[in-house]
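After the structure tokens below, expect a handful of questions from me.
A single protein chain has been omitted from the complex, and every remaining protein chain is retained in its original position.
The block that comes next holds chain A.
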Amino acid sequence: MSLAGTMGGHTRKPWLKRLADTSEPYLYSAPSLILIVTVMLVPLALGISYAFRDIQLLNPFSGGFIGLDHFRALGEDTAFYRALKNTLWWTGASVFLQFTFGLILALLLDKPFWGRGVVQALVFLPWAVPSFLAGLNWAWLFNPVIGPLPHWFFALGLIDQPTNLLSDPHYAMWGPILANVWWGIPFFAITLLAALQAIPRDLYEAASIDGATGLQRFTSITLPFLAPTIAITVLLRTVWISNFADLIVVMTGGGPADRTQIVASYIFTQAFRRLDFGYASAIALVLLALLMAYSMLIILLRQSLLSKD
């Protein structure tokens, strides 16, 4: 080619042909690129742009660019800081309890017993229940008029009188957390069970011949084998749960007195109750940044753990 180029203009291709040659790779990748841009990037950019504009559905004169005003307001919004604190609490307790019970369930289901197939299918059931339905169901369970739970708690001596847990400012958060744990256990149980079943059985046999007790086999074989799965599922669940407002919106609506308001439900309240889309977008952007930072942290942690191997 370069040789031909030095020979002068006679051997050069017509410009249309050259254009076709250079644009060829772009043309091949164009369909998927266009699809990605229209479906993913355009809505994302629009959503982000809302955060810098004054968009209130009930105010026809809104829509102007206001810069960082929303973020300044957010910095002074005590409701937002309380929601942030609640989010930590809600996410931490939910993930921890879901993981713990999920792991126990997976270990139990890993042992062969009669009717295991049926039990495995049943365990998966809560995951198949729509989250709104689960929220309603649990809200009714906590309701002393129609639900049994307050009466049971009362009978056990846990509470003084059968009142609704969801309306107690100190313990209201436990309601959605309990529902969330019930709803999310199957995810951990099924993924951890799959990982457990991938561990070669002869490693356990070798370990028991080497003299390991059941607990030692668990810590020196099961846990190291599960670690990558645990890391990735906990990361995923943390992000999902901190974004997951369905149960809270359905069960408490963030109340009483914002005691169960998490950032995700606060966004929902701002956008669809106060109809202030601009402010809601600004909060969402902050949540996005926080979750990205968290994900990067976990990925870095995982990388450093893997490179140690």
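Throughout what follows, a contact is a pair of C-beta atoms (placed from the backbone, for glycine too) under 8 Å apart; a residue touches a chain by one contact, two chains touch by 3 or more; residues count from 1.
Here is the rule we go by: contacts and distances are computed from a predicted model.
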{"item": "Listed names \"Glycerol-3-phosphate ABC transporter ATP-binding protein\", \"NADH-quinone oxidoreductase subunit M\", \"Nitric oxide reductase subunit C\" or \"Carboxypeptidase-like protein\", with the criterion being the UniProt name of the chain not displayed", "value": "\"Glycerol-3-phosphate ABC transporter ATP-binding protein\""}
{"item": "Touching the absent chain when the full complex is considered, from A:Q56, A:S220 or A:S295", "value": "A:S220"}
{"item": "Candidate in contact with the missing chain, chosen from A:G75, A:P130, A:P169 or A:P200", "value": "A:P200"}
{"item": "Missing-chain contacts mapped onto chain A", "value": "200, 202-203, 205-213, 216, 220-221, 224-225, 309"}
